[in-house]
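All protein chains but one are shown in place.
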Amino acid sequence: MHKLRQADLRGLVLPLALLALWYALTALQLVNTKLIVPPGAVLATAWKVVTGGELLAGLQASLLRDLAGFTAGAGAGILLGLLLGVSRPAERLVGPTFHTLKQISLFAWLPLLSTWLGTGEAAKILFIALSAFYPVALGTFEGVRSVTRAQVEVARVLGFTRRQRIWRLVLPAAAPQIATGLHLALLYAWLATIGAEYLLGSAAHGIGSVVIRGKAGFHVELIIVGMLLIGAVGMVLNRAAAALEARVLHWRGPGHGSGH
Amino acid sequence: MTLARFKPFAALLGLAAAATLALALPSAAQAQDKPKIIRISYSGAGTGGRPITGGTIISTAHQQGVLEKEFARDGIKIQWTFNPGAGPATNEQLANGLADFAHHGDLPIIIGRSTGLRTKILFSYTRFGSSYITGPIDSQAKSLEDLKGKRLAVFKGTASQLALGRILKKHGLTERDFKTVSMDGDTLRAAIATKDVDAGFIAPFDLQARGVGKLIYETGPDPDLTSQGVFWVSEDFERKYPDIVQRVVTTLIKVAAWSSDERNREAQYKLWANSGTSYYEYQKTFADTPLKWRLSPLLDDYFVDNLKKSIVQAKEFKLIRRDVDVNGWLAPQYLNAALKELKLEGYWPEFNAAGKPKLAQK
Partner (left out) sequence: MNTVSTSAAPTAGSSAAYRELGAKHATQPGLQPGIQPGLESATHPGKGARPTLHALAAACGARILALAAGLVLPLLLLGLWQYAVERHWLAEQILPPPALVRDSLVELWQNGDLTANLAISLKRLGWSLLIGGGSGLLLGIAMGISPAVKAYVYPSFQLAAQFPVIGWVPLLIIFAGIGEALKVSAISIAVVVPVAVNTYQGIRNIPRALLEVAAVYRFGMGQTIRRLVLPAAAGGIFSGLRQGVMQGWLALVFVELLASSEGIGYLMVWGRQLLQLDIVVVGMLVIGTVGIVLDRLLAWGEARLQGWQRRAF
């Protein structure tokens, strides 16, 4: 117990030291305070901007977009992963294309998508959906493939219909890998949300756009506050997804999963 | 029993039929002679992407709300789209059929026409403006040659790129002699302030006032180097609603007359300053030439000749791949009718191909 508390505190040393260094550098005017803004100023701006509402409104817009894209992409991903996993012919036909297109780095899609759909919501949401689609599809495919012959036999013996087989055997068996895929997709989706906002301009609503406007207007405090918020959301999403993933694995029980 | 299996399928079919009918009906009813909405794209935006601009008569018209007033009695809405992505973004909107009218720079619309986008030029909106190359406050460069191999920023695909090309050509240089980066206005200003680029194609005045920029090169109002812009209507819209086009043109030319009146100079700067660019900068950039020259909407010899030259230059600088035919591109009848109706014939001086006024200045 004592050891635990000691480790906790030691982890704080580094960030506190950096914070102190930051404060010292700006207080002693050793750096260009226009660039490296004092922590006090950042806090002040943070307060002003958060209570001002612009930042929170932007955050809300970004999160909604993220949710919409994520849901669409994850849904499509589960469907395709299921198809590829269950049907060998489908996997033969679609698999190679799927795996090849996966290699096109995510952001490379954005110029084309935004040309076709404009810089409005449609392009962004589609892009976010794309980012969530691949991890989920892969995870589902992986999970479905890990269903063993024995389990399928049991299902046959129990007289499951096709639909029952999918709902009551395949999907639950694949749940851990699907959960992992969803976890990754959540991270990628947030990445895509912010990235799209950075690349598609400063006029729209969104936390990324707020940061870009800050960069254009050279308000470093705004950038820092925006970044911290973006990072915070990323962390929260990661924690939540990890917790859910652990839940799913726990529900599946020890010894199950991908055979580890 | 077997037919019952098709029940859901039949329902789907019925739904599809109903949907198709629903979609078909409005288009049948659309053979009207009035659009419900007029969509105008502006190849630019204010600072931070705000939907207020300055520097052209179209910005003035937007802020004065004249088109909204003109078409209010017909129940036609005006939809303005301001593009921080400038000319290239307007082209994409045109390609997607999302723009009826637009304010557009020469290079982007030449590019657009070269890829087959169909428009009709109604009038022009700028000429004889000076071009500037600005650098960070501590820049040592005194001329363009000093910047060779250094990072030069310009918004690619816009009129600025062509203007830069003309300037470089005059000095025997090309874009490849520099490390050219593409940046929009806001980004460019910030980059100069933080010394991220060695120079940029942008006016220096605001930056100088803030103490972060320095003028490196300026062309002055040189008719050979200046950039001109156009206001166009899509061929589709023009074919369907020529009378609406005429009304739009007439309304805008009236604003142009107001804008070109020297008595309104200050008031106009004030309006334009709402875009985020300062009064001071407009004051400096519009100082050199009479407003009637800068803001002339005429499609005179100078305009046509300059347009043809620009097309040749665009091809030379490899900014377009196919040739562009000017025939049938201009639709001066609307402008002429507007000038007649508003009794403004001769108000703006006509310029010959060399950029000199044809007649004595009024």
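Should a chain be cited, it is by its letter among A and B, assigned in written order, with residues numbered from 1 in that chain.
As a working rule, a contact is a pair of C-beta atoms (placed from the backbone, for glycine too) under 8 Å apart; a residue touches a chain by one contact, two chains touch by 3 or more.
Bear in mind that the values here come from a model prediction, so they are computed numbers and not experimental data.
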{"item": "Hidden partner chain, touching residue among B:Gly75, B:Gly116 or B:Gly211", "value": "B:Gly116"}
{"item": "Residue of A:Leu25, A:Val50 or A:Val94 touching the missing chain in the full complex", "value": "A:Val94"}
{"item": "Residues in chain B touching the chain absent from view", "value": "88, 91-92, 95-97, 111-112, 115-117, 151, 156-158, 179-183, 187, 191, 194-197, 319-321"}
{"item": "Residues of chain A (touch criterion as defined above) contacting the omitted chain", "value": "6-7, 10-15, 35, 89, 91-101, 103-112, 115-116, 135, 138-139, 142, 145, 176-177, 180-181, 183-184, 187, 190-191, 194-195, 198-199, 211-212, 214-215, 220, 223-224, 226-227, 230-231, 234-235, 238, 241-243, 245-246, 249-250, 254, 257-258, 260"}
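We take it that only the chains that are shown with their structure count from here on.
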{"item": "Distance from chain B to chain A - Cα centre to Cα centre, in angstrom", "value": "39"}
{"item": "In the complex with chain B, residue positions of chain A that touch it", "value": "115-116, 118-119, 201-203, 213, 215-218"}
{"item": "Touching residues on chain B, where the partner in the complex is chain A", "value": "45, 47-51, 82, 84-85, 89, 92-93, 96, 98, 186-187, 189-190, 193-194"}
